[in-house]
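Excluded from the complex is one protein chain; the other protein chains are retained at their positions.
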Amino acid sequence: MAPIVEARELTKVFRVAKDRRGLLGAIRSLFSNEGREVRAVDGISFSIDAGEFVGYLGPNGAGKSTTIKMMTGILHPTSGEVRVEGKSPQRSRREVVRRLGVVFGQRTQLWWDLPVRDSYELLAAMYGIKSREYQATLTRFDDLLEIGAFLDVPVRKLSLGQRMRADLVAAWLHRPPVVFLDEPTIGLDAVAKARIRSFLQEINRTEGTTIMLTTHDMDDIERLCTRVMVINHGRLVYDGSLEGLRQAVGAPSTLRIEYAAPPGTAPQGPWTLVSWEGNVVTIAFDRSRCTAADVIGRLGQYGEIRDVYMAEPDIESVVEQVYRRG
Amino acid sequence: MSILRIYARLAVASLRAKMQYKLDFLVNTLLWGALTTADFLMLAAIMLRFERVGGWDIYEVGLLYGMAWIATGLYRTFASELHNFDQYVVHGEFDALLVRPWPTLLTLLGRNLEPHRLGAVLQGAIILGLSARHLLAVGTLDRFGLVYVLASSFFGALIPFSLSLITAAFAFWVVRTGDLLTFTIHAPISASQYPLTIYPRWLKTLLLSVLPVGFINFIPVQYLLGKGGGPWALVFSPAVAVGFTLAAYGLWRAGERRYQSTGS
Partner (left out) sequence: MGAYWLLAKKAFRRNMQYRASHMVNNAASAIFGFIYIAVWQAAARNAGAGEYTAAVMARWVAFTQVMLWLAVFLPHGLGIPEAVRTGAVSLEMLRPVDFHLLVISRELGTVWYNAWFRSLPLALVFALAVGVHVPQRPATYPLLACAVLLSVYLGLCQQYLVGISSFWTVQARWAWQLVNTCQMVLSGFMVPIDLLPPPFSYLARALPFAPLLYDPARIYLELSGAEALAWPAIWAVLLTLICRSLTAKARRRLEVQGG
């Protein structure tokens, strides 16, 4: 089976002009070759099969957004090419974007002053969705995301979580086989995040939508993605399963235990003791060698545990680790 | 055809969004009305005092003025997003237009209509009507001329529209174009309210070539009132309007491609 999304030697070089102010300055910089080149994306290749759920990770400025913009036809690559269902989003933009869904977490694509329903109707017209299909889709998404409650509320009055749900439905309205999500959980609370995650999981499973997701949230990746790609300084430094990433990194997770009473001796086990102050003990352990449940069980032998706090390595440090190794 | 249908849907949606702010609409109508009235007042002060400008009397100039304002009012009503387009490039909002399966210009124009600017069309139409009534009565203008003038006012809207489209397309290269509008729209439209013969040669040439506002009104009206030119003027003016629009759209497409290859 041919891959549904493909990138071959994808490269994007930006020319950062010397900063000139004002209109005259801008005109002058048109004709000058001053400035330096920035390779935002540097020879990336990958292919995604239909139905895959891919997490795309990397620190800020690594080239994530630039990649997404090239995948969706917003930007032309400097060299290399993109294929979505075998077609180039650059050469046949309108044909390709008809089969894509896109969500940019930072800004809505809905009509700000209109009720959500009006936006959907406009999108239905733009994508030529038949009325019966549209109704069926809306009913189904109401089941999954409970958008019915605010369908008639203007977008500007929605909470961030509601707005993101509304935007997700908008991206799926025309049943695209491929969807790109750029930070869909940014700024949301835990409940809203959980709701969006279960929606994404469900839609990926039942509709077989191919999803490429960029995020800063390790939990998003952990709960959703079957495959992870890591980009840093414009290069793909990891492409494989999440398990593989963990093993490659072996970055320590941190566990802080509060005992009912100070333990008699320093807890010993397959971890390193970070600190021990009174009845609070902090340790670091490697998830690829033992599970959290195992660690907590063994720590329980040193006294009654009153509270547990666990911190996962943050994404920046994971990526940095991968980059250093890869 | 489906393009027109989509545009109509978008346009109606933008009007519905507008209707949520009725006070804004009311105040904007009044303020824009005050501005166009003020503009007319200056012309009236000069014409009432001197009766003639460059050999044209108040009714003849009224014809030019009315046509210029109908054309400009229509352009401002239907292409207001184009007028401030550079903001889309500055803030990277052009991306949102590129992910839709329609021409970007269509979705852009459908985003915002400013019906409060139709007041300018109305004012232009009233002044044109009063002027034409007098000119018909004294026999300077015939019925055919009147029909032509009306049609040409609407056709003429293509010229400020194209000028604006060109200015907007510049934003893909120089990003900020707010200052350029004065040259490409405001000054030429002001100039087109008077017979072009009064201007220095370089200015007249400019207004009939790079900034062809003379074809909105002056060129055809000059012939219709028997002040010069030939029947070619009646064919040439709409041809220039259409040709210029096509050229402007070509530049827009080139700009769009440039945006895609340089990024925001």
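Labels for the chains are A and B, by order of writing; each one numbers its residues from 1.
In this text, a contact is a pair of C-beta atoms (placed from the backbone, for glycine too) under 8 Å apart; a residue touches a chain by one contact, two chains touch by 3 or more.
It should be emphasised that the depicted structure is a prediction, and the values quoted were computed from it without experimental measurement.
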Which of B:199, B:236 or B:249 contacts the chain that the document leaves out: B:199
Option touching the unshown chain, where B:20, B:182, B:205 or B:261 are the choices: B:182
Among B:11, B:44, B:106 or B:208, the residue in touch with the chain that has been omitted: B:44
Chain not shown, touching residues in chain B: 24, 27, 31, 34-35, 38-39, 41-42, 44-50, 52-54, 179-180, 182-183, 186-187, 190-191, 194-195, 198-200, 203
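By definition in this document, only the chains that are shown with their structure count from here on.
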Intercentroid distance (Cα basis), chain B paired with chain A, Å: 45
Residue ranges of chain B in contact with chain A within the complex: 5-6, 9-10, 13, 16-18, 20-21, 93, 95-96, 98-103, 173-177, 179-180, 257, 260-263
Chain B-touching residues of chain A, taken from the complex the two chains share: 12, 14-15, 22-23, 26-27, 30, 66, 69, 72-76, 78, 90, 93-95, 97-98, 100, 102, 104, 107, 109, 111-114, 118, 122, 125-127, 154
